[in-house]
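Of the protein chains in this complex, one is absent; all others appear in place.
On to subunit A.
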């Protein structure tokens, strides 16, 4: 059972990936982040020279990336640049053809699927329809990585489920059938599922896809709040650069299977990046209210 004990996000030993909750140290959006009071925090993901291809077509070729505890990172790039593939590699859902990925200092390929799922929660783009499945039933499945197929046969602790539903603001939907929910409600339910999984790391693959602007902001704000409350490490795949600039503290742009740019939004988002990575001409202005860069896109190059 030794491998079930992790080093927590702040370096203390924690049980099975539950982030340490310490009222004296509750991180705020301002103080939390990869650079705590004691300098840079320990790496969560270490990606070294990773290559991956689908059926001979290379997608990623030589990606190096370190993501530290407490960071919020956006992976951006054009369609097919491999950002979702990289996210799936980080989640252990794909294995790299070359190179290595370490999760909290341990090689990802040495961890079982359940061991990974106790450390990393993933929000995929969509959930297939399941007739009759209720919100509570879905969120209850978050216990699977902790309790396994046989432990799930008996009804588990529902207080955790209730807390997760509450944190994601979907308590009122608990007994609704999933198929009857709107896109925005469904996305919040899936955030509740990820939260109930009690992992220190959250990976989100285009969580705002197919949502209207209001629901996009709702989901991003919700994740930002939960990130701060629970000291999560968050990796997004995002299409919208303005969202990436506003809701993350680091942007990693992928092009030609490699990391083309990596750094804080103000450094990374430049007209040069728009041209080089996205193939569009554009201007970058400063948003005084949020203190973030904003893109005004002009023409495809």
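Throughout what follows, a contact is a pair of C-beta atoms (placed from the backbone, for glycine too) under 8 Å apart; a residue touches a chain by one contact, two chains touch by 3 or more; residues count from 1.
Here is the rule we go by: contacts and distances are computed from a predicted model.
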"Anti-anti-sigma factor", "Acetyl-CoA acetyltransferase", "Transporter" or "Iron complex transport system permease protein" - which is the UniProt name of the missing chain: "Iron complex transport system permease protein"
Residue touching the undisplayed chain, where the options are A:89, A:116 or A:268: A:116
Candidate in contact with the missing chain, chosen from A:124, A:176, A:258 or A:276: A:124
Listed residues A:141, A:171 or A:270, member touching the removed chain: A:141
Contacts of subunit A with the absent chain, listed as residue ranges: 91, 93, 112-118, 121-122, 124, 127-128, 130-134, 136-138, 141-142, 144-145, 149-150, 152-153, 155, 175, 179-180, 183, 197
